[in-house]
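Below is one structure. I have some questions about it.
The complex appears here minus one protein chain, its other protein chains still in place.
We call the chains A and B, going by the order they appear; numbering starts again at 1 in every chain.
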Amino acid sequence: MNKIVKEIFSPSMRLTLLAVLASFVFGGVLVAFASSEVQTAATYLFARPGDFFLAVWNAVFGAYDALFRGSIFNYKVDNLLGMIKPITETLAYATPITLAGLGLAVAFRSGLFNIGATGQIVFGAMFAGFVALNVPLPAGLHLVVAVIAGILGGAFYGALVGFLKAATGANEVILTIMFNYIAALLLAFLLKTPIFQAPGSQNPISSAVPESAKFPFIFGDQVRIHGGLILMLVAVVAVWWLLNRSSTGFQFRALGHNPSAAKVAGINIGLTYVLVMAVSGALSGIAGATQILGTEKFLTGGVAASFGFDAITVALLGRNNPFGVLAAGILFGGLRAGAVTMQANQGVPIDIVLVVQSLIVLFIAAPPLVRSMFRIKAEKGGAK
Amino acid sequence: MKQSLRTPISLAVISLIGLWLLVASTGATTMIKTATDTDIFALPDIAINTTVSSAIAFALMVLVAAASFYFARKLNKKTPLWLILIYGFGLIYGILVWLFAGATMPISALLSGALALAVPLVFGSLAGVLSERVGIVNIAIDSQLLAGAFISALAATLSHNLYVGLIGAIIGGAIVSWVLATFAIKYVVDQIIVGVVLNVLIVGITNFFYSTLFADNVSLFNQPPRFDRILIPLLGQIPVIGPVLFNQTLIVYLMYLAVAGVWVALFKTRWGLRVRAVGEYPKAADTVGIKVFRTRYISVMIGGALAGLGGAFFTLGQVGAFGKEMTNGAGYIALAALIFGRWNPIYAAFAGLLFGFAQNLQYGLAIIGSPVPSEFLLMLPYALTAIAVAGLVGKVTGPAAAGKPYIKS
Partner (left out) sequence: MKLELRGITKRFGAMTANDNVNLVAEPGQIHCLLGENGAGKSTLMNVLYGLYQADGGEILLDDKIVKFAGPGDAMAAGIGMVHQHFMLIPVFTVAENVILGHEPTKFGGLLDLDAARKQVREISDRFGFEVDPDAIVGDLPVGVQQRVEIIKALMGDAQVLVFDEPTAVLTPQETDELMAIMKQLREAGKAIIFITHKLREVKEVADKITVIRLGKIVGEASPKSTANELASMMVGRAVDLDVEKGAPKLGSPTFKISGLSAWNHAGTQVLDDINLEIREGEILVIAGVQGNGQTELTEAIIGMHGRTAGSIELDGQQLIGKNVKQVLDLGVGFVPEDRTEDGLVAEFTIAENLMLDRSDRKPFAKGLSLQLAYLKKFAQEKLQQFDIRAQGIESKASQLSGGNQQKVVLARELSRELRLLVASQPTRGLDVGSIEFVHEQIVATRDSGIPVLIVATELDEATQLGDRIAVMYKGKVVGVVPATTSRSVLGQMMAGISA
């Protein structure tokens, strides 16, 4: 317990919180700037500055209040379900983001800059979707097989990159970027073929996933929390164990820090590259599976949404630590969920989330910048 | 010393495509339409039998593959680039004629459409070249294009002046690349992270203003004029390529200048030698008194400015108004072109044209109802780049210090 308290008040955690704060402040500036009330008040700023600041306050408070109500707790409704529904929405968004973020964290810790979560999610969703839509199986078993197919799909697409890197020394950053596009285009193509396209439909969309392959809802049909959340929480613990308590994870980390020393110590580098990317891709594959089997229930070209990017930010913000990734995943899940309400209630475009999210990552990555913004001196003995 | 057989073997394997073209040929005729209205003298349309063309293509590919083996084993040399170019030409020729079997291939229209798609790619890849040659990996090309498109539309609308729009685009692109450079150099943040995040940040900001400011007052903020085409006398009347290359807007002519200019600057000037030195071995550059950081900032920002121009092509050169995420990932294809073009501005420009051509081909094929799904054409840049970085056709290595921060002790 003491350790957790210490961690929260540690300098690095303080910087993290300040980075988040600074990003929200900047987001607030944008909101104020775009508000028509603020613009109007600004025209007579010098005559009645009070109006201006009130307008700014109203715009920014209104937006962040809506964000809060949309993501954590809605105090404006009078039934319990309505009150807690926002937090459940947050968790629904957090599920795929965290899963894919865990996948990237495994890769980053192993020194592989996998930015191919998008493609790996798509492959997971395609494989899971294929089993769900085209392979008739009894309820229960159907779901399990579909999820396993999703895992294999993601693992396969990840491992392919690992293999190419091991065999040819190709740069995984470029490979995964290219593979993201290839996967998206492949999905777009397959959605126009009978493999996925709903019969009779002209649109690139599949038919609905049958009940037998759906994730069960945990708290009834009213809230979108399904078995995928459990899977995600299990994955957090499993990844923690893998990285910190298993010999495989030890070898992953050794590879990440110093591939040549790992090689000299008898670790099979090529095989480890493939393994790392397979595990990383598998986690993104689960994310894809939870999307199609739990949340969306159809396969569309947008199945990976912006999760690939979210996963990168979540892994970075969580400092590649599984529990950190979970916390970051919930934060960004909340941003996504709240932004919907913010847009609906306050007319603030959902894109503000992208801005805040990007800024958080930039600030986190550059502690000296945050320190200078808040005029904090560098810790003694800290980095030069 | 033995040469690797990787290139010859890859060429031989890819030749199977040629064989397949031959086998799948029906003997139908493809008409190639070359004439356009502005030609001084119009060339007649050319009729080609697809079986013959497939045979020619396949023969060309097999010959080059054989020559490549000969170079590797007998002469102990790498396969020269011109041979690979011939090979590529044969492959493209074979595929094109085959695709348009039984129909007319509007070559001029295909090429001019390709050029239009290629302009941002070429500018973007130049930005990448200037950035990576000096040692800063530039994943953020897309954000520089997008910023250029956004600012140019805004500036041109506000000022009612296209040239102010262009200057705005240059500044917009340069600012974004300055952010990249600052985070990479001053804060020593991983350059890939900054790049990926910047791309999204600029999407977020431009979307945000598009939905608020622009949406409310289109005529005030987002209704820029457009550049007119300028027909260059004589050059513009060369058959087939004349109207494609020399009846274009100012931005396209600037692109020709930029490609040549970047090449000269990088390989023929003092500045370029220093840029490349910093990108290869910054410490060595430092020990002879070259200011590593300043060189990096300048080169990256010139690149960003060029990408800004490429962004302006989306608005002032084509559409006029700014649209949400209107680059549509062009920055990533530019990145692909830069790698496929091996960090050389001229090769990168040709790679950009090739990718533009592949993208544009889908429209040409859609018109004739070709069975080849457009997704596969769109996939081409990515697939080719993946093949290139995997080293299946020659080894692709960038500047040695790209991506590595220089830390002065």
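Methods note: a contact is a pair of C-beta atoms (placed from the backbone, for glycine too) under 8 Å apart; a residue touches a chain by one contact, two chains touch by 3 or more.
Computed from a predicted model, the values in this text were never measured in an experiment.
Enquirer: Which of A:Lys263, A:Arg319 or A:Arg371 touches the chain that is not shown?
Expert: Checking each option in A:Lys263, A:Arg319 or A:Arg371, the one touching the absent chain turns out to be A:Lys263.
Enquirer: May I ask which residue of B:Tyr281, B:Tyr363 or B:Phe376 touches the chain that does not appear here?
Expert: With B:Tyr281, B:Tyr363 or B:Phe376 as choices, the missing chain is touched by B:Tyr281.
Enquirer: Could you tell me which of A:Ser71, A:Gln197 or A:Gln251 touches the chain that is not displayed?
Expert: The one listed residue touching the chain not shown is A:Gln251.
Enquirer: I need the residue numbers on chain B that touch the omitted chain, in ascending order.
Expert: Looking at chain B, the ones touching the missing chain are residues 1-4, 268-274, 276-277, 280-281, 283-291, 400, 409.
Enquirer: Extract the touching residues of chain A with respect to the undisplayed chain.
Expert: Per the touch rule, chain A residues meeting the hidden chain are 245-248, 250-251, 253-254, 257-258, 260-268, 381, 384.
Criterion: only the chains that are shown with their structure count from here on.
Enquirer: Provide the C-alpha centroid distance between chain A and chain B, rounded to the nearest whole angstrom.
Expert: Their C-alpha centroids are separated by 31 Å.
Enquirer: For the complex, give me every residue of chain A touching chain B.
Expert: My answer: residues 30, 34, 36, 113, 115, 164, 167-171, 173-175, 177-179, 181-182, 185-186, 188-189, 192, 306, 309, 312-313, 316, 349, 351-355, 357-359, 361-362, 365-366, 368-369.
Enquirer: Which of the residues in chain B come into contact with chain A in the complex?
Expert: Going through chain B, the ones touching chain A are 139, 183, 186-187, 189-190, 192-194, 196-198, 200-201, 203-205, 207-209, 211-213, 216, 329, 332, 335-336, 339, 373, 375-376, 378-379, 382-383, 385-386, 389-392.
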